[in-house]
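Only one protein chain is missing; all other protein chains are in place.
== chain A ==
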Amino acid sequence: MLKKTPATTTSRQAVLDRLTGKQVIGPGLPTIEHDRMVHFDDPVEKFIEVLSTVGGQAHLVDDAQQIAQILSDIPVYANAKRVVSLVPEAIPGSLDVATIDDPHALASVDWTIAKGEFAVAENGAIWVEGATMPHRVLLFIAQYLAIVVSRSDLVHNLHEGYARIGTPKSPFGVFVSGPSKTADIEQSLVLGAHGCRTLQVFLTP
């Protein structure tokens, strides 16, 4: 059981005193006008284009059957032993995570099929809500990741994206854009750093 460490606040007043000791007049907060921000004639096309530049692959699909077909054509999916599906209505998983308490037990997951709330055309990112995942680590620990999101849930830019989230309702939420990657060795881009090695995005109607 956790022993909760209480907050250390001995310096709190000293820091706040220093910050209020000198009065500085601010300009007030600006209004962020969505009308002034970039919009696209075809946001779906833009999303697919940007996602591919960051190493992800998007697929336009009409139904769940098509998702299963595309996935089964990917060798690393066909050979996968442990598939966790968080959208069982579209793709059945082979591992039931409902009974798992400790996220460490998910270390051997091959694929996670996650559900995206909406996608952003300007930067190829998909918002995944923490509440849709029994363990948030599923998104990061799986060797391969697929996200299913409806193309009717596409926003043009990030401002619209944040407006859609409104106030975060669960303790975790993440924008995912492409597979895990690094360029720390001589600026050579390598896909698959710690998280997923590839990212497949299925855009349903």
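Basically, a residue touches a chain if its C-beta (ideal position, glycine included) is under 8 Å from a C-beta of that chain, and two chains touch if they have at least 3 such contacts; residues count from 1.
Assume contacts and distances are computed from a predicted model.
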Item to check | Per UniProt record, name of the chain withheld from view ["Cellobiose ABC transporter membrane protein", "Lactate utilization protein B", "Xanthine dehydrogenase family protein molybdopterin-binding subunit" or "Class I SAM-dependent methyltransferase"] | outcome: "Lactate utilization protein B"
Item to check | Chain not shown: contacting residue from A:A78, A:A98 or A:I185 | outcome: A:I185
Next on the checklist: Considering the complete complex, identify which of A:P27, A:P75 or A:P205 is in touch with the unshown chain.
Outcome noted: A:P27
Checklist entry - Can you name the residues of chain A that touch the chain not displayed here? => result 2-12, 14-16, 18-22, 24-30, 32, 36-38, 50, 53-54, 103-104, 107, 120, 122-125, 135-137, 139-141, 157-159, 161-163, 165, 167-168, 170-188, 190, 192-196
